[in-house]
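Here's the structure, in structure tokens; my notes come after.
What you see is the complex with one protein chain gone and the rest in place.
And now, chain A:
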């Protein structure tokens, strides 16, 4: 259902997403101040009748409107670059998972300790079922341990796809013949939803991603049961 929370970013489930939200808010604040200032200047130039027809240049003013925007831009680029490089980092991952985009489902492979692979298809929405999300649920969840660094390898088997989890701040293109790496750390338990983010064909909208974030013990239990 559409609620007002859809206007915002999803609540973060990883430190990176937390920082991304802070960065978003910070940048929005700067944009709002610029907008307010520009609107004020525009209004005052329209309303003001005191015009100096002999003013041809204003060195101080020109200097200021060059330096001030440059400084403002610095306040945006610095945290932006910091985040960009933080997101690129893989901090000694404890495990690797692989996800492969297919037309039209995701398949997952765990191969660090036991070799497990499974497909993850969308669960169709039945009638007025209030305990599930329409077009977001899958039959097999990607179960992962929280509080540990996880590397994800994203690739595709047929066409371009994109593996995305908004609440983790992750989006990686799935390209056939190429392995893209990303990493994340989930800091709370729960279900995290995402969707394919690269137009990949007729059922592009129907290949969602569900991560089930659980404690490490439960994760080990789960993977043991799956490998039997």
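Convention: a contact is a pair of C-beta atoms (placed from the backbone, for glycine too) under 8 Å apart; a residue touches a chain by one contact, two chains touch by 3 or more; residues count from 1.
Keep in mind that, in the parts below, contacts and distances are computed from a predicted model.
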Per UniProt, the name of the complex member that is left out, chosen from "Cytochrome c oxidase subunit", "DnaJ domain-containing protein", "Multifunctional methyltransferase subunit TRM112-like protein" or "SUMO-activating enzyme subunit": "Cytochrome c oxidase subunit"
Which residue of A:109, A:198 or A:212 touches the chain not shown here: A:109
Identified contact with the non-displayed chain, of A:12, A:123 or A:182: A:182
Where the unshown chain meets chain A, residue by residue: 88, 90, 92-96, 98, 100, 109, 111-115, 117, 145, 147-148, 151, 153, 155, 157, 172, 177-182, 216-217, 219-220, 224
